[in-house]
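Structure, as structure tokens:
Here the complex is missing a single protein chain, while all its other protein chains stay put.
What follows is subunit A.
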Amino acid sequence: MSLMPNNAPCTPVSAQFTLSKCMDAVMVMGNAHMAMARTNKLAVIASHCQGSHFLYPSKSWSGEDGGGNDVSSSGDGKYELLSAANNLIVEEIRNIMSKIEVTGNSTDTLLAGSLAKALCYIHRLTKELEVGQEIKSRILVVKAAEDCALQYMNFMNVIFAAQKQNILIDACVLDSDSGLLQQACDITGGLYMKIPQKVALAQYLLWVFLPDSEQRSQLVLPPPAHVDYRAACFCHRNLIEIGYVCSVCLSIFCNFSPICTTCETAFKIQLPQIVKPKKKKLKQPM
């Protein structure tokens, strides 16, 4: 079983709750997951405004050669895999934070790319299995930043791909509600939750998101959120209940217009039928 926290730290949220506390909570969750069963696997991806990066497992570390110069072996008797994982994650996050500069005021994060990379990774792991073995995967997104509206189409493609592969997408939202993630969780069958108290992030992660899908049916979990599936019209970006859809490019409009602005096809307008009055037959004069 593999689990992927997909972390989106772009802005620290408040003075009490900083990125390092958030990462601590995520690492606790990751350790708990790996400790549950020996065959559980974990991958952590950080997603920021300029790209996404695999924190664990990282390319520069191959986990199999335990050997000789293992500097990370801690003396307190902790399970080596967990301590190695923690150290790696911390190091990679430090690398990222020093490398990227936050330019401008962009507070949105490019989540669709990270989800796509996660799906490719899961796909690769599934292909590498022996015949007859199964792996059940899910993706957990811990999100503090806001949605990026430009990403709608890519996001939907990624969600449908995840649904086809039976991969659940869970979402743990720290700051503002995200409509895209609500739709993702609803379509794939995962859990969406907005955390009321951010200081207790570790608790929520362990209580709600640690059990897998079979165990969830036996627990009493937060009720599903009401998802707004109304479409936004292309002209004003308002949510509409009844709209007009172009049959060629499927763009949605709130008012009838003779030309589609996306694909520039001219539409036929149904004119009311003109009924010709019937000519009365004139009686032939005798």
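To be clear about the criterion, a residue touches a chain if its C-beta (ideal position, glycine included) is under 8 Å from a C-beta of that chain, and two chains touch if they have at least 3 such contacts; residues count from 1.
We adopt the following convention: contacts and distances are computed from a predicted model.
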| item | value |
| --- | --- |
| Among "General transcription factor IIH subunit", "GATC amidotransferase", "ER membrane protein complex subunit 1" or "MICOS complex subunit MIC10", UniProt-listed name of the chain not shown | "General transcription factor IIH subunit" |
| Residue touching the undisplayed chain, where the options are A:Ala37, A:Ala200, A:Leu221 or A:Val245 | A:Val245 |
| Residue in contact with the excluded chain [from A:Glu80, A:Asp177 or A:Asp228] | A:Asp228 |
| Interface residues of subunit A (partner: the chain not displayed) | 50-51, 54, 57, 59, 110, 112-113, 116-117, 119-121, 123-124, 127, 150-154, 156-161, 164-165, 183, 187, 224, 226-232, 234, 240-253, 256-257, 260, 262, 265-268 |
